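Worksheet: one structure, shown below.
A protein chain is absent from this complex, but the other protein chains hold their places.
Up next is subunit A:
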Amino acid sequence: SAAAGLERPQVVSHAQQALSYTVFDCKWVPRSARLLCLGSAARGTGLIQLYELRGARLELLREIEKPKPIKCGTFGATSLQQRYLATGDFDGNLNIWNLEAPEIPVYSVKGHKEIINSIDGVGGLGIGEGAPEIVTGSRDGTVKVWDPRQNDTPVANMEPVQGESKRDCWTVAFGNAYNQEERVVCAGYDNGDIKLFDLKTMSLRWETNIKNGVCSVEFDRKDINMNKLVATSLEGKFHVFDMRTQHPTKGFASVSEKAQKSTIWQVRHLPQNRDIFMTSGGSGSLHLWKYEYPAQRSKKDSEGCEMGVAGSVSLLQNVTLSTQPICSLDWSPDKKGLCVCGAFDQTVRVLIVTKLNKI
């Protein structure tokens, strides 16, 4: 009934801004009501725009132009005082910018031979422990981990074996960073491969193939013992892996869901509740999901080995905002339910998801 429908979380459109360029990534600036849009201008240069949310409008505070189009950015490895932005561009350059003085990057390296598709940062923003690190995944098939204190060379390089033809790496994510030593990187590739690299032992910890190109991976929390991993793919599917129990041959248990016909471009977990996440789709829609744990998270198989048990996923709400794919999504870490999304119709939208407290 209508009443029951209104009890569910609602996605309320709060503000939107038409842009004159293609926006590839949008991020909230931590501890503020400001957000960044990163993209590619028509003349082939990169753009960073800083907006502030004022009432029901977005006001442009600053615009920074860079020589190469920018594909992705993160605040994950920076401190709360500095709030430096790390970006990956179409040429394979990793740069870290001080937005107060953006003319010269604080850190710069030509990390990859081709476009950096995805970037993630860990160890910053007062979250978790350990060194600040940035991981980049590129079309050249490599995944590299960088420490902003070390110039020019990455601290970890996951590259194809000699002679093997490369696959595009489409997405990367940090996880398991619950103390100073532990850290993993998860990478998704265009041939459906998902690989989990353990940085403490510098080895491949797990891999699988989900039969469709992997568009986005994210752990529900970066800074805890790895709990859940969501991987989204082409053809409207996503998989939720239970990362607490690894079986020697079967790997991690998972549940998968087909949300829609089109590609699921992004998944983002709500910072304030790790069992709620939002997926954005190629049809311009957003779906809000809740994961429910099973009664028992692990069980023994026929040989007595521990294996994980996946739970279930239920759809809380969905809304269609655009006719073009929504390529980027970011929850505000400071205000529960506030999120920003950027779509290929050159619009950035600020949304508020209500009633998340009642879940």
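Assume a contact is a pair of C-beta atoms (placed from the backbone, for glycine too) under 8 Å apart; a residue touches a chain by one contact, two chains touch by 3 or more; residues count from 1.
The rule we apply is simple: contacts and distances are computed from a predicted model.
Participant: Since a chain is absent, check the UniProt entry for it and pick the matching name: "AP complex subunit sigma", "Aldehyde dehydrogenase", "Dynein axonemal assembly factor 4" or "Trans-2,3-enoyl-CoA reductase b".
Facilitator: In UniProt, the chain excluded from the picture bears the name "Dynein axonemal assembly factor 4".
Participant: Given that one chain is not shown, which residue among A:Thr22, A:Gln82 or A:Thr347 touches it?
Facilitator: A:Gln82
Participant: Can you say which of A:Gly213, A:Gly251, A:Gly281 or A:Gly342 touches the chain missing from this structure?
Facilitator: A:Gly213
Participant: Please pick, from A:Glu114, A:Asp193, A:Asp275 or A:Asp345, the residue that touches the omitted chain in the full complex.
Facilitator: A:Asp193
Participant: Tell me which stretches of subunit A touch the chain missing from the display.
Facilitator: Touching the chain left out of view, subunit A contributes residues 2, 6, 10, 12, 14, 31-33, 53, 55-56, 79, 81-82, 98, 101, 106, 123, 130-133, 141, 143, 145, 147-151, 153-161, 164-168, 180-181, 189-193, 195, 197, 199, 202-204, 209, 211-213, 234-235, 334-335, 337-338, 352, 354.
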